[in-house]
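Written below as structure tokens is the structure these notes are about.
One protein chain is absent from this view; the other protein chains keep their places.
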Amino acid sequence: MHAQQLVNAISLGGVYALFALGFTLIFGVLNVVNLAHGAMFMLGAYTALQAVLFFKLPLAVAVLAAIVVTAGAGWLLDRFIFAPLRARQAPHLAPMIATIGLAISLNSTIQGLFGAENLRFPVHGLAAEGLRLGDVQITWLELQIILLAFLLMAVLLWWLMRTRMGTALRALAESRKAAALLGIDVEGLFRLTSVIASLLGGVAGVLIALYTNAVFPQMGQPMLHKGIAVVILGGMGDIRGALLGGFFLGCAEVFSVAYVGSTMRDAVAFGLLFAILLLRPQGLFGKAAQRRA
Amino acid sequence: MEWLETFWATYSTLVLSIGTNVLLALSIYLTLVCGLLTVANAAFMGIGAYTAALLSLHSGLPFYLSLMLGALLPAAVALLLGPPTLRLSGVYLAMATLAFGEIVRIFLLNSESLTGGALGLNGIPQHTQWFDVVVIVIAALYVLLRFSGSRIGRTMVAICQDEVATELMGLNVRAYKLFAFALGAGLAGLAGGLNAHFTFFISPNEYGFDRGVEILAMGVLGGTGSPWGAVIGGALITLLPELLRGLGNYRPLINGVILIVIILYSPKGIWDLTRFVRGKRAAAAN
Partner (left out) sequence: MQLGRVLFGALVAIGYFSSLSLAQIKIGVAEALTGNAAQYGVPIRKGFDLAVSEINGSGGINGQKIELVIEDEQGKKEEAINVFKKLIFQDKVLLLFGPTLSNSAQASDPVAQGAKVVVFGTSNTADGITSIGNFVFRNSVTEADIVPVTLKIAAQKTGLKKVAVLYGNDDIFTKSGYDNFKKALEALKIPVTTTETFAKGDVDFKPQLTKIKSSNPDAVVLSALIAEGAPAMVQSRQLGITLPFIGGNGMNSPKLFDLAKDNSDNLWVGSPWSIENPAAENKRFISAYQKAQNALPDQFAAQAYDAMYIVVQALKKVKLTGKLEVDRGALRDALPAAQITGATGAFKFRQATGKDGKPAGYDAVQTAIVMMTKGNQYVIQLNEATSRAGSTPRP
């Protein structure tokens, strides 16, 4: 049983990490707690679902469609909500409230269009097939999710560390004023971040919808709560932190179910979160002092 | 007057809800002014609600006493919770208070013998009268308005702007923050007790993340320039679903859009919009 629980922990962790990547990116660069990330997640899932159901496209194309739609939504989010608020020097909570409004609007629009019940991707076959390694059962889809989480993280890290644009983004995250003085296109980068973060959320949505066989308008909400916990654990704004935080939370949850008792699962997870915040508030990878220029 | 009777019969719950929501917004107002972003007030509301309700149901205590105790317990918890958590700032504080809130909710869910767990507490006697709510809201508003103009209020604003400078001036920043936190907790607990006694039934899930975010939205939407902002925010968030009732299925959508529009055009909250009026009056007075 222990080996299976370990595998369960890693695949759950992969799910959480995937969701947290986009969430932490927006916080790290734009300094916004994006409570609409759950809605982007849901939007990606529904886009892919409609592509498959209505337009009868193959799954790979549907995922691309989800990427396009959520990237576009991310662009709109920055253009019409974040950017105007930045221009008006809004207090730093204002964008968060706006994302709450956006999440409510998106959720109810989708619910109005597609109904409140659970829907399902009509795919079977390879993705759901299981793999048996000794005592342990795992499906191909779970493996894909874990691999994809790592892959995306690797790609993002490479981009941040090795490319000019990535370096500019890191500079921006460090200090907006300094970046502007250096001639970096601050607004453009903000927009790009919003686009990337949203499409990451959308991809996570499609994958997790396939994994759990459930697409419903509120699907982003529980993920959002967990996502916030992941990002705190790993360190706000840090990509590696999102990944490690995701796996850490996955392990904490699975092991507390397996060895403590499933009723205490959330208590353990949040208790840990609380303890970490008191002992090491910056999380595993965050910077020790938060300076805002 | 029959019209008044029908109106009250239909809308009494709504009016009382406005009152308790205004109280909740006021509870977070003080902490927002201090720059403290806490989402814990939903949990404090829950603690207050359960305390007051359990006392009403099981002990013979009079309503006002239960209500008082329902306000004092969350305040006490806040005093305990405050020192370690208030060291954090910004979003970290928000997350810590969120974690605390979830822990409270899970505790309520799992202590079935005491709180009824997921099944909730029902049959809570209807003790809340409209004058209770009115008196309490006016009292809270008065106190907070006095604070705003006073040294305490100005200190809090100073803390929000630059904590280090305020500390250097010899002011005990930690004490002020703790005071705001505990007072907010007490107010939220009071709101919880009042709410429990006009809705017959409470359950742990009402005091979770969604409620916490809603309270925050009330505070920010109304504006942190003045306690009146909290009044506006609380009233608006309560009334909006009712005003939009005619829109049927589009209601949540319009709700969300209105939230976005208000924040976009008045990021400091609605109260900020009145500064034009106030500014002109001040200029005219000179």
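Worth pointing out:
Order of writing sets the labels: A and B. Residues in every chain begin at 1.
Everything below uses one rule, namely that a contact is a pair of C-beta atoms (placed from the backbone, for glycine too) under 8 Å apart; a residue touches a chain by one contact, two chains touch by 3 or more.
Since this is a predicted model, take the numbers as computed values, not measurements.
Contact with the undisplayed chain is limited, among B:L119, B:M169 or B:V261, to B:L119. For chain B, the residues in touch with the chain missing from this view are 6, 9-14, 17, 109-110, 117-120, 122-123, 126, 199-201, 203-206, 241-242, 245, 248-249, 251-252. Seen from chain A, the chain kept out of the figure touches residues 1, 4-5, 8-9, 11-12, 15, 108, 111, 115-118, 120, 124, 128, 130, 137, 139, 208, 211-214, 216, 218, 221-222, 253-254, 257-258, 262-263, 265-266.
Everything below uses one rule, namely that only the chains that are shown with their structure count from here on.
The mean-CA centres of chain A and chain B are about 30 angstrom from one another, to the nearest whole unit.
The part of chain B that touches chain A in the complex is made up of residues 32, 37, 84-85, 88-92, 94-96, 98-100, 102-103, 106-107, 110, 209, 213, 216-217, 220-221, 224, 249-253, 255-260, 263-264, 267-268. Touching chain B in their complex are the following residues of chain A: 27, 33, 35, 81, 84-85, 88, 90-95, 97-98, 100-109, 111-112, 225, 228-229, 232, 236, 263-264, 266-267, 270-271, 273-274, 277-278, 281, 290.
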